[in-house]
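And then chain A:
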Amino acid sequence: MTAVVYIILEIIGYIFISIGTFFLLLASIGLIRMPDVYNRMQTATKATTLGALSVLVGIGLIDLWWLPKSLILAIFIVLTAPIGASALARASYKHGVKLWKGSVVDKYKDEKEED
Partner candidate 1 sequence: MKKALAIVLAILIFIVFALAFVKIPFGEKMSTYPHYYNPITNQTSNMSLPQHYLTYGKNDTGATNMVTAIVVDYRGFDTLGEVTVLFLASTGVGSLMYVENKVKKKVRRSNAVVETGSKLLFGFIILFGAYIFIHGHLTPGGGFPGGAVIASAFLLLYLAYPKFHAKHEKLSVSESIAGLTFVIVGLIGLIIAGYFLYNFLPFGLPTYLFSAGVIPLIYVAIGVKVGSELTAIVDSMMGVRE
Partner candidate 2 sequence: MIRPVLLIALPLFFAFLSPIIGIWSKKGVRYLIIFATALNATLAGILLLEALQKPVFDIIGGFQPPLGIVLMVGPLGAIIAFIINLVAFAISIYNLKVEKEPIVRYSMLYLLLVMGSTGMVLTGDLFNLFVFLEVTSIASYGLAAYNKDKKGYLGAMKYVIIGSIGSTFVLLGIALIYSQLRTLNMLDIAARIGTMDPYVKIMAFTSLFLGFGVEAEMFPLNTWVPDAYDGAPHPISAAFASLPAKAGVFALARVIFTMFSFTNFLWFVVVMGLLTVFFGEIVAYTQKDLKRMLAYSSIGQMGMIIMGLGIGTTLAVEGAFYQMIAHALGKALLFIAAGFLIYAARSGKIEDMKGMARNPLIGIPLLIGALSIMGMPPFAGFYGKFFILMGGFSQGYYAIIALFLAASIVEVAYYARFIKIVFERGNESKVIRPDAATYVPLIILAIIIVVIGVYPKPILTVLQHVGTFIAGGA
């Protein structure tokens, strides 16, 4: 009986991993297709976060030994990936990287931050 459960869990794990890899692939396609840094960051952040998450969960399901560890890792990824994206986006903005010419609005330009 337990063997069946393990096999089912393993199958689910592999499904999770496949989904994760698909999103990671999407992220890399997005890197090529998007026109400027900020749009690339958008696709890359979202897709890699979910991709990495589901890969981690998948690994945890295949070998339960790793489940607690991979859940902790998942939480940390959710916490850190957006922070990194935000830091990179702001750094490139401050460094003078222009928005794509099709952009419609830039409210950040008006903000005078004291340095």
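How these were chosen: all candidates are chains of the complex that A comes from, given by their letters.
Here is the rule we use: a contact is a pair of C-beta atoms (placed from the backbone, for glycine too) under 8 Å apart; a residue touches a chain by one contact, two chains touch by 3 or more; residues count from 1.
This one's a predicted model, so the numbers in the text were calculated from it and none came from an experiment.
S.K.: Which candidate, 1 or 2, sits against chain A in this complex?
M.R.: So the candidate in touch with chain A would be 1.
S.K.: Applying the document's contact rule, which stretches of chain A touch candidate 1 when the two form their complex?
M.R.: Residues 76, 79-80, 82-83, 86-87, 90-91, 94, 113-115.
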